[in-house]
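Note that this complex is displayed minus one protein chain, with the remaining chains in position.
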């Protein structure tokens, strides 16, 4: 049943054309449920320790809203471009799909660059490192876990772009695109909570 | 078919390393779980030998701490979890009428990751000392300040890796049960073991990420100098207790629910009656899972959360007695008026019920916060959780193993040896742990490596040790049984217990690689029984005979797990000062970590780049084998 589509015309939603594809999408949803708990526990840790600054810098002293706003805008736009990628997928437009994924990767790289710059600035200029205080440890762990997810997403989507060049759009590559887009949206969702809870509420105090 | 991919079929050891067949992975889980269960059991016997008499010096206090820590950790994470996974792997796809699990590759990856995590943890014995901060690794005892050896590092890194494997396994079973059910097998027609495994997998999904975070935080504290639990720098040790128990309490339900499922399969089969109150059983399982997440702070009554929190968690905990009671009565009513056969699986199942009730009753006693101030950290608690985790859970597992052994291996276990192991096990168990309630009430603290004479502790401890050895003999009888049976020829019938009710008994024992030649049509609860009662010899097929698509065997899961193992070791020793300059070069510069990660991510990349088209078992081949589907 799965093999029949592979040679012939692609169905409307190629990511759900095979049992393997549907399993992959469902399994990834389950994984995201677990990720929600993972980030929830990291948020809980941050919230418990956010005022434990150990005479080091406080949230209010550290954070610069323009930088956070820029990072937020970049990630939000990248989430939109990955929606466009999935739309191109559903229209079987491989060229457009590759372009939108590449834009997404570039935006992801931009976000990572900003975050690395931000962390480097905190460590060197503000003397705010992993070991400074309980607040610093929880900040770097939460935001760093998110950053690591972005980095993994960038690598992952890059590999998928490569496969789209080599194999084209098939019932095997389509679920990969769809699932990576889900992952990317989830990263964006986590960031919405990070900029709200860590940065904005950190400024409010 | 359009694709005729030739696939290399491995033999011998390579077959086992590369298998993606859920039935073989089940046997791997059983072997690995058996290995760790043996290690944990020996640790238990050593603990009891140390406590056999007052002021004993059989082992040192330090060794005793390592023994209790590793006993708890090994038994829970590496002993019973994989044996449960073995049963789930062996049975669930058969019970839902599927040819395979949803993710055969991930299934294999989950097993190997778990195994290498477990091996890493147990390497601690020969690499500078095992963890010694208790299986709960409470901070600050487990932080760098008070635990300077690498013991707790083995704990944090090993459990993270093993936990990853468990999480992968959980996701696989959830997806399998959601998408791979045979036509007609609606959720409310699923066998109870599949139901409880489904709920357990969901709990794994939501509980294990929490402990992963906890372990990451603790390892960051210890290795990278973070301050999550360092009070001097603003950290908070109570946070660890919360995170640990947000995982830890669901974990005990993760363990016991599949045992409930086993009992709900065994008792109806050997009573020749359908399970009493099937829907209430399902509902009770879901309720237990939900409440299981809402009660973690009852482990922390004496921490000082205050009366409001203690009262809330007290009430929530007592509530769990309601759905659990429903289950107990359902089992009793299933037996009521049934034609009960006292086979060895049924003996274990019937022994389960009173033992579990006793553990449950002490649980409700402990749930009362004021009383808990007296019970806390005494042998009363030890007795309570061993009643539920050993007396009940291990009985349930043994019931399941005796019950499904013919299906897994094609050979019946010897009934006499089975009954011997049951009687030794249950008598030994109650001897060991019943007296510990009174030791606790008399004030004997848990985790003490010895005690003074003439406090009324002496006789009861002696009885307890004798009981532990008796229980050990029961387990040895089971091992002998397994070995003796392995030497016998295969060839039991499809339905060796003759009263099988669910789909796994409709196919050969052991089943062929593809399980079902034709996917069966399910027409009610206890699908196979229903067909038998309608006078049919086999299930009605839901599809014509056709070529069967199978996934290819692959070594990648094994390689990926080796990579994670190397990276874990590298991370643990990244701050170590080595005398050997080569060692310090590769460890202190994160080179070992990078090598491990490259192996793992490289394997992931390979998996992604090369599509697995699998292979087909052709119709002719199916008919040649002449297998009854």
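Going by the order they are written in, the chains are A and B; count residues from 1 in each one.
By our rule, contacts are C-beta pairs under 8 Å (C-beta built on N, C-alpha and C of every residue); 3 or more make two chains touch, one makes a residue touch a chain.
In this section, contacts and distances are computed from a predicted model.
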**Chain excluded from display, named as in UniProt, from "Alpha-glucoside transport system substrate-binding protein", "Iron ABC transporter permease", "Succinate--CoA ligase (GDP-forming)" or "Cytochrome C oxidase subunit IV family protein"** = "Cytochrome C oxidase subunit IV family protein"
**Message:** Among the chains present in the display, which ones are touched by the chain that isn't there?
**Reply:** A, B
**Request:** Taking the full complex into account, find the residue in B:16, B:293, B:329 or B:514 that is in contact with the omitted chain.
**Result:** B:293
**Request:** Could you tell which one of B:128, B:183, B:370 or B:491 touches the chain left off the display?
**Result:** B:183
**Message:** I need the residue numbers on chain B that touch the omitted chain, in ascending order.
**Reply:** 98, 174, 178-186, 202, 205-207, 210, 236, 238-239, 242-243, 246, 293-294, 297, 304-306, 309, 519, 542-543
**Missing-partner contacts on chain A, residue numbers** = 1, 11-13, 16-17, 19, 22, 26, 29-30, 32-37, 39-41, 43-45, 47-48, 65, 68-69, 72-73, 76-77, 79-80, 83-84, 87, 182, 185-186, 188-189, 192-193, 195-197, 200-201, 203-205
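By our rule, only the chains that are shown with their structure count from here on.
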**Request:** Between chain A and chain B, tell me the centre distance in angstrom, where each centre is the average of that chain's C-alpha atoms.
**Result:** 33
**Asked** Once bound in the complex, which stretches of chain B touch chain A?
**Response** 1-3, 102-103, 106, 167, 171-172, 174-175, 178-179, 205-210, 212-214, 216-217, 220-221, 224-228, 230, 233-236, 239, 243, 246, 549, 605, 608-609, 611, 613
**Request:** Report the residues of chain A in contact with chain B in the complex, numbered from low to high.
**Result:** 2-4, 6-7, 19, 22-23, 26-27, 30-31, 33-35, 37-38, 41-42, 44-45, 48-49, 52-54, 130-138, 140-141, 159-160, 163, 167, 172, 176
